[in-house]
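Take a look at this one; I'll ask things after.
Only one protein chain is missing from this complex, and each of the others stays in its spot.
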Amino acid sequence: MARWRPYLLGTLGLAAITFPFLWLKLAPDFNNNTVTIAWAPWHGLEFFGDLSPVFVITFLIWLGVQANRHFGWDKVLTQNRAWQQAGHTWTHYWAWGTMPLVLSGSLFLGASSLSLLTNVGIYMLLALGLNITVGMTGLLVLGYAGFYGFGAYFFALAQQNLPYFPWWMACPLAFALGGGAGYLLGLPCLRLRGDYLAIVTLGFAEAFRELMRNLSVDETDTTPHGPFVRELIQIFNTSGDKGIILNDSSTFGKVAGLNSGQVAYIVMALVLFLAVFLVQRLFHSPVGRAWIAIRENEVAAASVGVPVVQMKLLAFSLSAAIAAVAGVIYGAKDGFISPSICEFQQSIMILAMVILGGLGNSYGALLGAALLYLVPEYLKFLPLMIQDNALLRTIVPSFMRDSFQHLADYRLLLFGAVMVLMMLYRPQGLLGSRRRKTEMLHP
Amino acid sequence: MRKLSLLLSLGVVLIIGAMLTGCQKNPDTIKIGLAAVQSGSDAQIGLTMLQGSQIAVDEWNAKGGVLGKQIETISLDDEGNAQKANTVAHTLVDDGVVAVLGHLNSNCTIPASTVYNDGKVLQITPGSTNPKYTERGLPYAFRICGRDDQQGPIAGTYMHDVLKLNKIAILHNKTAYGEGLATEVKKTFEKLGGTVTMFQGIGVDENDFRANLSVIKGSGAEGFFWGGMYGQGGPLCVQMRQAGLNIPFVSGDGCFDQTFIDTVGGNAANVYLSFGKDYHKIPAAQPFLEKYKAKYGHEEGAYSVYGYDAANVLLTAIAQAQTTDADKVAAVMKSRPFDTILGKVEFDEKGDVKQSGFVIWTIKDGKLQVVSDSP
Partner (left out) sequence: MSYGSTLTEIVIDGISRGAVYALVALGYTMVYGVLGMINFAHGEVFMIGMFACVYAIGLFSTIWGSHALLNLGLGIIVAMIFSAAYGYANERIAYRRLRKAHVLAPLTSAIGISTFLQYFIFLTVSKEKVNFPRYYSDLLTTNRLHFGPVEITYLQVAIFGLTLLIMGGLFFLINFTRLGIALRATAQDQLMASLVGIPVNKIIAFTFILGSALAAVAGVMVAMYNNVLVFDAGYRVGLKAFTAAILGGIGNVPGAVLGAMILGLTEALTTLQFGSQWNDVTTFGVLMLVLLLRPRGLLGERVADKV
């Protein structure tokens, strides 16, 4: 009993402090120009009801993990000599197998699936890039979406001013410019302590977003812009919140009988493979080992001869460059750029993906991106599947079926919870090792 | 090696998910997209607008649908954000909708319309008033409300001729709608001989207007126009009154919502909004209003009637064209007048309605009421 006491007290405390928000409702009182309180128990029940699929899924996963620990189901596979051999071969040659599979998917998947997978691809690329600084080098970057926006706006503004600027011209230029921007931002900032770097990058992302929002031409505006700002606006007219609609010549067009959705998918897949190849080669090289050394203990790394500043700058520039390329691809695919792509919400999503998958593990980043993006999307289809199947219709209560629709609203709530829980109980992420956990919790 | 099994199980989950997305929805329905802002600070206008459309769709479905098939609505939220609206537009086009009713914010409608036109999906917006939407020569873009170059002059003329103001200050929220409307008001007001002492834009997530109000006070303005939505218009008006600026507060249809009245108070004085005609006085509107109240439990929103009309016009045109092909339906829409609650609706070459009138409303006894009928 004594062992449970702190948990009991904790739960009671949490219930007490969330009580008014969950179970009461504000009702305006117009006669007295004030507010009154009303009971709203269904409100709290609705909240928990909408979250019930999450609880159920978590419970099922926990059950599965416990059962596996007890029965040792994975030992059947992992201790089988033949599977181990196969797994070994697989890890060396997996790219040869998956690449044709993924590329051929463009031919037989429908338009909405292709669009979904292309979006996942963009997030995978972003997570991969962020993983380089946060996971491999241990530099927390909170404004990653700023570089993403940088690439996208570079593409949008350039194609607005130049007569012909297609995406395949923009990609390498964005890579170079993004890297340059990362280098320039990193130069003064990398000597700052970890938390300061995080805030500076966040500040950069927010300042960039506001700058893009404000650089919109408006002849009738009487705010006293200086002549320099007017010059700036002439070239860099971003139309602020109204956004830039990209020309057809710059976005993905029809090529060799494939429509633009398929072209986007194929380009995304190729770029992703290239990026993974690049990053993994760097990771399994002295550069990667230098990054890990810096992550573990910067002073010790410097003392054994690792060029700390240059390695940090390399990580920073590379991840900024990757984000910029992702920005160009997004612009080419969607055809519309507005300042909200560099919002803090985006940075948080990408950070959550990297953390979920595993800090320092490229494939973990890809997996985290896939899970965090696709699972809410798949859950939207679940009600239809349940509806069509009579057995499931009886098992799954109706309130849970309705809640799947609303679950998308709860996405960020769950991301926050995932981040906290992952840091507390599994900081190495899904694909991390337990040694990594020890490294993180007891440096 | 537990990692391998984890990876395997996750892979299985993802593949099952991928197969799920492949499973096609019911092909025997005609899909119509409903897209507007349904969450965030402008949610009420968008939500109620789509609810109006839903009532029309339900009525048609009860009568057997259109072209012999039931109508299925896919309702998506664009959060009032242009980027999200673009994504929503791509999703709807990929899902194979034949037409879209939406969006509400002109800032969202304009980029979304590019996507719909590329995907050959007909679009009718019940509430976007920015002229640029129909000025770009898109064949499938229609609107059933008026335009800001009709609305702005009404407000500008009212402020100059009726309220007898000589100097006004204008703030807008830098979106297509807000800035566009504010610019129209400025042009009209200056053409009539008044002076605009301040014309500035503020971001959509700005909540603290004190510094702006100090500048307004300093500029000696006798009146104020807000180009934007009620989410900021309400607090702005309240802060104005609290700062002691009791000058007339004028705004457009973006502030036309019950939430605005709740914020500024039921007996707020000197508040004027420009909006379309008063549909409460039209007898044809009563059955719709009652049905709306019965289904959703609260009064209709500013654009619910427009949403209803837009849906009816769309479905009538599809029924007459006997096909869902966007070209033919668009041709039908431009060819004949339609009977709606708000009167006869006829589309011109650009997709605008030929006649529309805006009038000035004010707050009296906790409700919005028409104050003058100057067209």
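Letters are used for the chains, namely A and B, taken in the order the chains are written, and counting of residues starts over at 1 for each.
By our rule, a residue touches a chain if its C-beta (ideal position, glycine included) is under 8 Å from a C-beta of that chain, and two chains touch if they have at least 3 such contacts.
A quick note: this is a predicted structure, and the numbers were derived from the prediction, not measured.
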Contacting the left-out chain: of B:218, B:337 or B:366, that is B:218
Among B:95, B:262 or B:346, exactly one should touch the missing chain; which is it? B:262
Of the candidates B:200, B:270 or B:362, the residue in contact with the absent chain is B:200
Based on the whole complex, identify which of B:29, B:239 or B:270 touches the chain you can't see. B:239
Tell me where the left-out chain touches chain B, residue by residue. 39-41, 43-44, 174, 200-203, 205-212, 214-215, 217-218, 220, 231, 234-235, 238-239, 241-244, 259, 262-263, 265
Residue ranges of chain A at the interface with the undisplayed chain: 10, 13-14, 16-18, 20-22, 24, 26-29, 32-37, 43-44, 47, 134, 138, 140, 142, 188-189, 192-196, 198-200, 202-204, 206-207, 210-211, 213-214, 223-225, 299, 344, 348, 351-352, 355, 359, 409-410, 412-413, 415-424, 427, 439-443
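Note that in this section only the chains that are shown with their structure count from here on.
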Residue ranges of chain A in contact with chain B within the complex: 28, 30, 33, 64, 68, 73-74, 77-79, 87, 109-113, 115-116, 210, 213, 216, 218, 220-223, 240-243, 245, 261, 334-338, 340-341, 367, 370-371, 374-375, 377-378, 381-382, 384-385, 409, 430-431, 433
List of chain B residues in touch with chain A within their complex: 1-10, 14, 17-18, 20-23, 25, 39, 81-84, 86-87, 90-91, 94-95, 107, 110-111, 114-115, 173-176, 179, 183, 186, 196, 198-201, 203-204, 262, 265-266, 366
